[in-house]
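I have placed the structure first, in the form of structure tokens, so that the comments after it can refer back to it.
Not every chain of the complex is shown here; the ones you see sit where they belong.
Chain IDs A and B follow the sequence of writing; residue 1 opens each chain.
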């Protein structure tokens, strides 16, 4: 089993996207491979402008407002999602966009951040990535 | 590690059930094995009539109403959950119902779609499925 992580990024929640990118970038930094497959809420975030606005995070349900979270992140030097996804790409990570979800949600390739996406793929492509990965997550 | 996916279907959200079935059916189509373990919200959906009504999807949080999603799916020839779960069974997929969740939620075997369920199982059965699977997901 290859030293690789394949993540389905299904949720658009800010805390979950952070978790996906922290894990993927951590794996890449330690010499593993990483693929992220955007679908539903995760795919929404790959739309132009989607990383910064996006759907409401659930983090405020933990009693912290979004504003508070952003302030704490700045103070702790936590990178923005944009910065983290750029790091992901530079470290060799692969972003796939699920084409079936694009159809269901009426999203065209032009709506998406084509600078980030490596491939518009079907479940077959996902399966080939996942079956060769030691670590698989649905986030 | 066998070419197999074992999925815990914990959520009853329509978009997550679709993801579970798309991945599982994709794996089966490519010659792998697939098991889905229904628990909590996923188990609710295995009740008689549960696939079509079920708990509110979170898809409308992405700005799309359920009605709109259904119209888009029809237009794109996306199969219904019922059709996808029938395909899953025909392709050799295995559906397990978590018996501990049945107790907690007061669900009896008669409440469930017995035509779909292969086994009423404990966590031990799940573990034997999962430990022999190359891909494991909690959805």
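What to note about this one:
Going forward, a contact is a pair of C-beta atoms (placed from the backbone, for glycine too) under 8 Å apart; a residue touches a chain by one contact, two chains touch by 3 or more.
Keep in mind it's a predicted model, so treat the numbers as computed, not measured.
Because all chains derive from one sequence, the complete complex can be expressed as a copy number, which is 3 in this file against the 2 shown.
In this section, only the chains that are shown with their structure count from here on.
Subunit A and subunit B have centres, each the mean of its CA atoms, that are 23 Å apart.
For subunit A in complex with subunit B, the touching residues are 1, 8, 10, 12, 39-41, 44, 55-56, 100, 103-106, 122-124, 126-127, 130-131, 133, 136-138. By the touch rule above, subunit B contacts subunit A in their complex via residues 1, 3, 5, 15-16, 19, 22-23, 25-27, 29-30, 32, 59, 61-62, 64, 69, 72-73, 76, 78, 134-139.
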